[in-house]
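One protein chain omitted, others in place.
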Amino acid sequence: MNFDFDDDQQLLRESVRRFLDERYPLSVTREALEADVVLDRELWRRGAELGWTAMLIPEQHEGGSITSQPLVDLVVLAEELGRTLNPGPLVSTNVVADAIARFGLDEQRSTWLPRIARGEVIATWSLSAEGTPDLEAPGVDAVVSEGGVTLNGTARYVHEAVGAELVLATVRLDGKAACVLVPLPHDGVRVRRHTGLDLTRRFGEITFTGATVPADSVLGGAEVLERAISVATVIKSAEATGAAEILFERTVDYLRDRVQFGRTIGSYQAIKHRLADLLIEVEAMRTATYYAALAVDEGFEDAAEAVATAGSYVPEAFAHLTGESLQLHGGIGFTWEHDVHLFVRRSKSDEPLFGEPSWHRENLFEMLDAATLGESA
Amino acid sequence: MNFDFDDDQQLLRESVRRFLDERYPLSVTREALEADVVLDRELWRRGAELGWTAMLIPEQHEGGSITSQPLVDLVVLAEELGRTLNPGPLVSTNVVADAIARFGLDEQRSTWLPRIARGEVIATWSLSAEGTPDLEAPGVDAVVSEGGVTLNGTARYVHEAVGAELVLATVRLDGKAACVLVPLPHDGVRVRRHTGLDLTRRFGEITFTGATVPADSVLGGAEVLERAISVATVIKSAEATGAAEILFERTVDYLRDRVQFGRTIGSYQAIKHRLADLLIEVEAMRTATYYAALAVDEGFEDAAEAVATAGSYVPEAFAHLTGESLQLHGGIGFTWEHDVHLFVRRSKSDEPLFGEPSWHRENLFEMLDAATLGESA
Amino acid sequence: MDITTSEVPPQYDEFRKSLQAFIGAHCPPLEWKARTGIRVPEEEHDVALLRQWARAIHDAGYVFDRFADTPGDPYEQRVLEEELGATGIPYVVGNALVAGAIKMFGTPEQRSAHIGPMSRGEQIWTQLFSEPNAGSDLASLQTKGRLDGDEYIINGQKVWSTWAQWADHGYLLARTEPSPGPGGITALILDMKSPGIEIRPLREMTGTTDFNEVFFDDVRVPVANVIGAPGEGWKVASASLATERGGVGRNLSWETVVRLADLARTTSRRGTSLGDDGSVRQQIAAFAARSRIQDHLGKRVETRAENQAVTAWDAPLMKIWFSELNLEMLEYGLDLQGPRSIVAEGDEAAYDDGFLQDAFLYARAWTIAGGSNEVMRNLISERGLGLPREPRGDA
Partner (left out) sequence: MDITTSEVPPQYDEFRKSLQAFIGAHCPPLEWKARTGIRVPEEEHDVALLRQWARAIHDAGYVFDRFADTPGDPYEQRVLEEELGATGIPYVVGNALVAGAIKMFGTPEQRSAHIGPMSRGEQIWTQLFSEPNAGSDLASLQTKGRLDGDEYIINGQKVWSTWAQWADHGYLLARTEPSPGPGGITALILDMKSPGIEIRPLREMTGTTDFNEVFFDDVRVPVANVIGAPGEGWKVASASLATERGGVGRNLSWETVVRLADLARTTSRRGTSLGDDGSVRQQIAAFAARSRIQDHLGKRVETRAENQAVTAWDAPLMKIWFSELNLEMLEYGLDLQGPRSIVAEGDEAAYDDGFLQDAFLYARAWTIAGGSNEVMRNLISERGLGLPREPRGDA
């Protein structure tokens, strides 16, 4: 048993951390957001060279993972990007790359995958008009038409929609889920930028008005969506874990240094116990994330359960931790200048995406109910 | 405004506290439980002389309240009885007295009320076979028969059922709730003692097998039940408040005295902050209870809401407080000899009776939903 | 036991109607947007409009108790506060807490110099109580006033001051020396234009600028500006706070309960309204119960104040109860929205124009400002329960 990263993955971590420290630290993202420019495409391409978008792409299409566990590799990357609150659409671009690699036609693979791997194409992924993976929600409807497949409706809360060259749209087709590739810009597709809670990331709304794509743009149905949610949940959890980890470290450092009433704040027992709880929380976030990555990569029987576990636990722990960190920072944490609110915003903004915690818990209960009915019978 | 007790109520409190300290402290109840005798009827009669069962009974039937707010008076009594974890059926006997006084025939009033007021009759109150005020639950069914009304079925978790001379049974009659007076012992009624979690109180199961009572034993339907739940919730909340209050005091005293690692435990900040939270909790329990008593007594518009608020908040706060007290006592609190587990048991055992917290919350949401639909429209 | 607040009788309907007409005619068209909490205009233009608005209210003959020599008709006062409150914009410009202090303890000169001008919007005040290490715990105040002839020389720092960036005067608490009594705290009227005052508006995590830090470097204040007597600052502050007690956040928390209920009703998941979801119903009802208890706790505290039986935990308890309930509700208000919670004010897709998102961010002002809840818990356990004080590191 080695429930930890391999040496190669450690090396990957170091190289990514070095790159981010030098080129893309949080301070750079901060400057960008004050200037209203969020994602620096040049830096994103540099990141792609380090493999940010390559792990789930086969080598023949210029991709390649570090180990035989590409999602575990991605966890390393995502943790590091999370530590800097990197604005990049790591989740959606990898989700789309994975979907094309697994479910796409050869032509789609050779058209898109190398350009995604090189960071030239930002690919994004849309769900319903409510941002949920909910077929019952209003969203985008597709019909088979003469020219192929025609899309109508709106998808919201789509990461980096404004800049993207490609969207994998989740639509309703014949009453079932379908995932459709749409290159952007495209006739009948309008993209509007959202004003968001998370200042380090940019989201958008995509409106399809009779947008027609070839019939083979439909990559598949529920199986594509399910896989996408698994991949997204793992990456999102890892980004959250990295962000939680650095914020926790910064909080401990602050409390160790800062003096109040003649003592460092970190010497007060009530504060110490809360920090102990946060340490536990970070460790649990890590663990839930790593296990989900491993279970999906290895196709463990409990992979779906592991995804639901991470998908429900991690975002709420992350939001709790950022809130505690803000509170423990006191007045300084309430200011615009301090970074802690960027973490608070990120955590709350991430929390409901690609399946809310309550949605994952409902799934988990269904699995548990089915499994324990057997166990107790 | 005087959201506090009047002088007469303060005097009542003092006299009850003196009586309980001298004659019926927790140590006496402890001895009784070890000897498997729980309620001392002689002491109960002495308590009745102090008004424990008289507040909701009119003066003409040997009852009488201290002020024009009889439930508020009862709160004083109940708090004091709660402080000693008194085993007596204060809730059920007062509920039944109130039901007879409000909904009974003259003959029922003159038969039962003076004897209840004198403490000669223990009256109890039964709900469904699941102990819930739930008409959908299995329980006791009644049919109108030649001889009157015939009862079949089981009611469980009935306080002091074994010793009681009278039960107000909640039954299903023509698909609706009805409340029926049944003197005990009675043909076709069997009472079995429960083995309970709460060691300071005794509960029982009542089985009706063709038990027939006169038709006028039916005091009424939903209106009787609803009033009974309001009265029960107020008294139960007040008992919980008194118990929480004394346990909190004892916990603070213990932690102020007890030394660990060379310091009193109460000097550790993590402990201090938890005690601060418990203080808030006790104050909130009190407040919710007092307001519910007042609102029901005065017929405020929000009386039902106040009952649901107390009924959902108070028992959970009580259980939380006893658990915290146990934890803060450490090893000594885990022993049989220490009293804290008696409070833990009482709090968990009280929590679901006469309407679980979740049941009260469901009611509260329905009221809120109806009210705010108006507000926001 | 008596807790009754009577309804406004129907004969006040006419007063209400004429007031509504007045509001319709004069309510100012501000850039400033109504949000949760105490929010201060960012534009000078808005401040000017608010001054005019206060003047109009005054000139129309509407007088608030806090500015009046004799209490007004209580029902008229209630209608006044209700209707003006419903506009969502301030009807008293600045922080008027000092009015109560001046009315109770001020000299005739102070009364005439300040009460009228405040009611007419001519004077904007700020409150200068909180300090970085003390919050509202007056015993720990570190701002000093050294007596020098007939002036105090003030040095120190205040935080969390609303309106300071627009204020003409400040209601200052300082530890005066030589210490004239227990506590040794003195309440002073401060001319905000005095040399040595530096005001640093803080941009908060909400993106707005509602609070200020205020620094004093040898600021001179005439002894004539003492409110009450030197060393009576604690008494003066407590009394003026008591006149405003209970108000903060009382309705705010119920308003949020109503917002959550609305939100649940109008949001669906898996094809079902969240208003029909057991977990949502239970959670909102639990909040509702706590919000109602908050009201009742406020009445208990009021009763104790009326009976001169204030406890060491009254104020901290109310602060903790409201601020944590408020925060939890707003966190939940985001959760209930699901992905929609990620868009904020100004986005057409935002629920209620992002009110809940802003309120969620602002919620930490209540848990941190005016003495963090951690400091409040120290107060309760040390002053309320008599547990040993935390050892100071410098002891």
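Letters A, B and C mark the chains in the order given here, with residues in each chain numbered from 1 onward.
In this section, a residue touches a chain if its C-beta (ideal position, glycine included) is under 8 Å from a C-beta of that chain, and two chains touch if they have at least 3 such contacts.
Owing to the predicted nature of the structure, the values given are computational and were not obtained by experimental measurement.
K.L.:
Could you tell me which shown chains are touched by the chain that is not displayed?
P.N.:
Displayed chains contacted by the hidden chain, ordered by label: A, B, C.
K.L.:
From the list B:Arg118, B:His194 or B:Arg250, pick the residue that touches the absent chain.
P.N.:
Counting the whole complex, the residue in contact with the absent chain is B:His194.
K.L.:
One chain is left out of this view; which of C:Thr209, C:Gln282 or C:Thr303 touches it in the full complex?
P.N.:
From the options C:Thr209, C:Gln282 or C:Thr303, the contact with the absent chain belongs to C:Gln282.
K.L.:
In the complete complex, the non-displayed chain touches which residues of subunit C?
P.N.:
277-283, 391
K.L.:
To test your reading of the contact rule: which positions on subunit A touch the chain that is missing from view?
P.N.:
Output for subunit A: 1-6, 69, 72, 252, 255-256, 263-264, 266-267, 269, 272-273, 275-277, 279-280, 283-284, 286-288, 290-291, 293-294, 298, 302, 305-306, 308-309, 312-313, 358, 361-362, 364-365, 368-369, 372-373, 375-376.
K.L.:
Could you please point out the subunit B residues that touch the chain left off the display?
P.N.:
These residues touch the chain not displayed: 127, 130-132, 134, 136-137, 156-157, 194-198, 203, 205, 259-264, 267-268, 270-271, 319, 323, 326-327, 330-331, 333-338, 340-341, 344-345, 348-349, 351-353, 356-359, 362.
Operating definition for what follows: only the chains that are shown with their structure count from here on.
K.L.:
Which chain has its C-alpha centroid farthest away from the centroid of subunit A?
P.N.:
Of all chains, B has its centre farthest from that of subunit A.
K.L.:
Between subunit A and subunit B, what's the gap in Å when you average each chain's C-alpha atoms?
P.N.:
It comes to 52 Å between the two C-alpha centres.
K.L.:
Using the touch rule from the top of the page, what residues of subunit A touch 2 or more other chains?
P.N.:
Residues 268, 270-271.
K.L.:
Send over the residues of subunit C in touch with two or more other chains.
P.N.:
374, 377, 390
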